[in-house]
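Only one protein chain is missing; all other protein chains are in place.
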Amino acid sequence: MADKNVVSTSSTTGVFEYAPAPESRSIVDIKPSYGLFINGEFVDGHGPGSGAFKTINPATEEVLAEVAEASDADVDKAVKAARKAYDKVWGRMPGRDRAKYLYRIARIIQERGRELAVLESLDNGKPIKESRDVDVPTVAAHFFYYAGWADKLEYSGFGSTPLGVAGQVIPWNFPLLMLAWKIAPALACGNTVVLKPAETTPLTALLFAEICQQADLPPGVVNIVTGAGDTGRALVSHPDVDKVAFTGSTDVGRAIAKAVAGTDKKVTLELGGKAANIVFDDAPIDQAVEGIVNGIFFNQGHVCCAGSRLLVQESVAEEVLDRLKRRMSTLRVGDPLDKNTDIGAINSAEQLARIRELSDIGEAEGAGRWSPACDLPSNGFWFPPTIFTGVSQAHRIAREEIFGPVLSVLTFRTPSEAVEKANNTPYGLSAGVWTDKGSRILHMANQLRAGVVWANTFNKFDPTSPFGGYKESGYGREGGRHGLEGYLR
Amino acid sequence: MPPGQGSAASASSADFSDITRTAASLRRFLHGLPGVDQVGAEARAASLGTRSIKTTAKAFAIDLAIRMVDLTTLEGQDTPGKVRALAAKAMHPDPADPSCPMTAAVCVYPDMVASAKQVLGDSGVNVAAVATAFPSGRAALDIKLADTRDAVEAGADEIDMVIDRGAFLAGHYKQVFDEIVAVREACGSAHLKVIFETGELQTYDNVRRASWLAMMAGGHFIKTSTGKVQPAATLPVTMVMLEAVRDFREQTGQMVGVKPAGGIRTTKDAIKYLVMVNEVAGQDWLDPDWFRFGASTLLNDLLMQRTKMKTGRYSGPDYFTLD
Partner (left out) sequence: MSRIDVRKTYKLYIGGAFPRSESGHSYVVNDTKGTFVANAALASRKDARDAVTAARKAFTGWSGRTAYNRAQILYRVAEIMEDRRPQFVQAVVQSEGLASAKAERVVDEAIDRLVWYAGWADKITQVVGGANPVAGPFFNLSTPEPTGVVAVLAPQESSLLGLVSVVAPAIVTGNTVVVVSSYERPLPAVTFSEVLATSDVPGGVVNILTGSAATIGPWLASHMDVNALDLTGIAGDTALATDLEVAAAENLKRVRRAPAAEPDWTADPGTDAMTAFLETKTVWHPIGV
């Protein structure tokens, strides 16, 4: 049902107004409550209090479902199920058979693609255009890619022995995609998993559990334990977990790294970022503006590798900013289920508060704040696309990850100054370079201390392409041949 | 709509006289324009193509698209009879529905202008004539100018010229520029559209350069293709041209129109173009004075979709005229 509160941000005054184009919700069948998925079936949770929590639609604040909360005992049960499945079934299964299960899962994801996309948009707040065209297809591709490695591990360069049971904790920004990035390589290599989705976005993980059932995946190979911070802690510190994989904030990543110290647990972390998106004076300017917009406003800026710092060469700064503002005025903020929405809802009240707080700090520190005119709905969590100009490295909004649709704009004069500023951060996840000159692209790529460098593009993901950070953005890689390393010995 | 109105004054050539004075300065300017990244440009055009235009927006877009059609016949086998039938269709596209708007123009070879004019009179549907040794452009300049004058004398309101692609690809930009200026002069009060034949120019960088060259030379419209070469109009090529006219107005205050031609066959395609005009150049271009579709089969599909929106039923080709 279309949300009548949302209106386009387009600055065109009434001539070509896009009528509401809602994607139907009828394809999803959200149950009133969900249990934990352990050993191939849904079971009750025994978390503190009622043992359940609610997940809401951030665009409307409507309650979508009640979700079980996993207690320490539930986590233990899940790890035991994973261990048993590893020892008796999955760890000893020939690669070609594991491959077939993963191919089945990939196929079913394709078959139920629209359903998954709608559910993701409802639970996360991201536009249906993105969940339909980016998230879900990439999820399917990820499972297809790793399915093909299951029976070729001897060619990986990392051995062909799995680790055992993997405990995996994922964030709320790309719920199903982050699940795919964790589960696909783990299973391909012969590991079994216990995965905890984020507390604000559990629903596609739970639908994935149904898909595992449809694929006849042996019980215990995949276990989903829903819950919040306590559940995650119980999982990563469980003594019978051989491998910990975490994507989330640097703070939590740091705590995990400390918690596994002295154990045999292998760990990979994919944490925060404050990527520099560097635009040179000879950039293909219209595509650079698209890249800036894509870099920070795609997925509402809830992206660890977001290009949240625009470093623009001073000689073209004014022109780039004029074009950027003009382009931002055509962004449509609104109902995530409207097919024409470009920017959806902020995932939670907490995240919205954080974005607001840091934006207010940005203003207080003297940066110039600008957003296009936006009619934001009265309920739900919304923030307009925003840029701060005149930002310097010393500003908090140049250093701290905001994780929202907020861009900090700095200038530079020379390539070496751009490198210096880009690298001057504890983070090192990604970077963007915009120039027409090939040698400069390669020079910058060499110099930038970032795990992913996008040249004349941004926010491009592919299952064959390794992704991960330098420095405090974490360690380990997901995707590609390199993505197998973390799941083999 | 009457020809020769609006900002037909040649203020632009005065602004650019330094740039266009010599072959070297013109070349430096054109080669100094920002490049176009092919992958990024095509991705943006494709993304705009995913806009979902429904109900009232779709009805608006269909009617606007009909009003923007330059209904075209450019065949060796054209006869006065064929052209008169086409002209009648342009004035009354849907025999079952008099509320259906007229098209913007009819587009024909110069020796067919008179036949079209006979039927169209002062209905408000313009006559556009291709000229300058269309479609190849391979003839001496005086022949191309005579071709142009011929069409204007016969009553053409608009002239669609082709640039010399050979000269352009050989880097003789000044020659191309001077030819456009000469043709513009031969047009008198008729409006000039400049056809690039983007399929032959191949790169988006070339399309951007051709756009600036044509605009500085005084073209009223820039046009993608003759429709005789594949690929003809595409969304990304048109997008690059829309960016050029937007930037040109930013710099000079002057508007130039855009016309994609050839290969636009369905309402769905046409609507994608209108979305692109809306979000890339802006609302001011959403008007037949500033945006046209060079098409023939497109019109019937627009009529079918228009009918479906009114009746709620899918229609069929039997209900629309083939002219």
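By letter and in written order, the chains are A and B; residue numbering begins at 1 in each of them.
Convention: a contact is a pair of C-beta atoms (placed from the backbone, for glycine too) under 8 Å apart; a residue touches a chain by one contact, two chains touch by 3 or more.
Predicted model, so just to flag it, every value in this text is computed and none were measured.
Participant: Missing chain touches which shown chains?
Facilitator: Across the whole assembly, the hidden chain touches A.
Participant: Of A:R326, A:R356, A:R440 or A:R489, which one is in contact with the hidden chain?
Facilitator: The single option touching the absent chain is A:R440.
Participant: Please identify which residue in A:I108, A:A141, A:A186 or A:L488 touches the non-displayed chain.
Facilitator: Answering carefully, the residue with contact to the hidden chain is A:A141.
Participant: Looking at A:Y18, A:Y34, A:W149 or A:F297, which makes contact with the chain not pictured?
Facilitator: Within the whole complex, the residue contacting the unshown chain is A:W149.
Participant: In the full complex, which of A:G113, A:G390 or A:G480 touches the chain missing from this view?
Facilitator: A:G480
Participant: Which candidate, A:S33, A:S315, A:Q393 or A:T464, sits in contact with the chain we can't see?
Facilitator: A:T464
Participant: What is the set of chain A residues that contact the non-displayed chain in the whole complex?
Facilitator: 96, 99-100, 103, 141, 144-145, 147-152, 155, 415-416, 438-440, 442-443, 446, 463-464, 480-481
The rule is short, and it goes like this: only the chains that are shown with their structure count from here on.
Participant: State, to the nearest whole Å, the distance from the C-alpha centre of chain A to the C-alpha centre of chain B.
Facilitator: Here chain A and chain B have centroids separated by 44 Å.
Participant: Which stretch or stretches of chain B touch chain A in the complex?
Facilitator: For this pair, the touching residues of chain B are 34-37, 39-41, 43-44, 50-58, 60-61, 64, 243, 274-275, 278-279, 282-283, 286.
Participant: Would you mind writing out the residues of chain A in touch with chain B in their complex?
Facilitator: Interface residues on the chain A side: 10, 12-13, 15-21, 129, 133, 282-287, 290-291, 330, 339-340, 436, 456-457.
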